[in-house]
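As you look at this complex, bear in mind that one protein chain is not there, while each of the others sits in place.
Our next item is chain A:
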Amino acid sequence: MGNKWLAYWPSAAVMTALLLLWQGAVIVFDIEEWFLPGPAAIVRETAAIWPRLLEHTGATLRLTLLGYALGTTAGIAVGMLFHLAPGLRRSTYPLLVLSQNVPIIVLGPLLLMWLGFGMLPKIVLLVLVCFFPVSVAMLAGLGSADSSLTNYMRMIGAGNWTIFRRLELPHAVPSLFSGLKIAAAYSVTSAIVAEWIGASKGLGYFIQLSARGFQAPRVFAAVLIIVLLSMLLFGAVALAERRLLRWRPRSTEGGKRP
């Protein structure tokens, strides 16, 4: 416990100092709240509109989790499929990369046009965002199993299915998690973009509304929640990774913070 504090207090101190500086500047230069609210004003506003914020947060969270779950599942499935069917991979992989080059800010309105205003276009957008890093990481992980281990398994007579299940799949898990973490980091912000483009609830919608009304404290309050959500999702994935990869030697986990 004591050790943890020792490791974290420098960054905590810097954060606190920055917040104080911010609040100080807002007071000293007498900056208007609609232009730049201080931390105190943001906290006050957050408390004041808490029920509404909570409702929008719930909508964003639902969208994020659903899109993330579907997108990463699809990514894992396609990664496996491409690994097991190299012919399919060679013919389809370039298309996959191409699909990632269309900016989501363009894709959003198109999807809206095609799929209407409901939940569907937003989910599809999120699935597209989460899918790519996960499928690439999965494919790379499956393909990089140690050749001496593969040889050993073949020599003792293991079939392709056994090698896939007992060797390639577990070997791919660390790589898969780096994809899952990237997808987690992108998914909340992508949900915000999706809601920005067209929605009647969610934090993205709420920010847009507040910005139009020059209600800067509300924008900041929403941003604060978005950051927290992102960190929470990323943290959950990192925790799952730690639990699942207990077999790895400690030293490869990065060990102590500098």
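The definition used in the following text is that a contact is a pair of C-beta atoms (placed from the backbone, for glycine too) under 8 Å apart; a residue touches a chain by one contact, two chains touch by 3 or more; residues count from 1.
Definition applied: contacts and distances are computed from a predicted model.
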According to UniProt, what is the chain that's been left out of this complex called? Choose from "Carbon-monoxide dehydrogenase small subunit", "Hydrogenase", "ABC transporter ATP-binding protein" or "Propane 2-monooxygenase, reductase component".
"ABC transporter ATP-binding protein"
Per the touch definition above, residue among A:153, A:183, A:197 or A:221 touching the missing chain:
A:153
Of the listed residues A:5, A:35 or A:247, which contacts the missing chain in the full complex?
A:247
If you put the missing chain back, which residues of chain A would it touch?
148-149, 151-158, 162, 166-167, 170-171, 173, 247-249
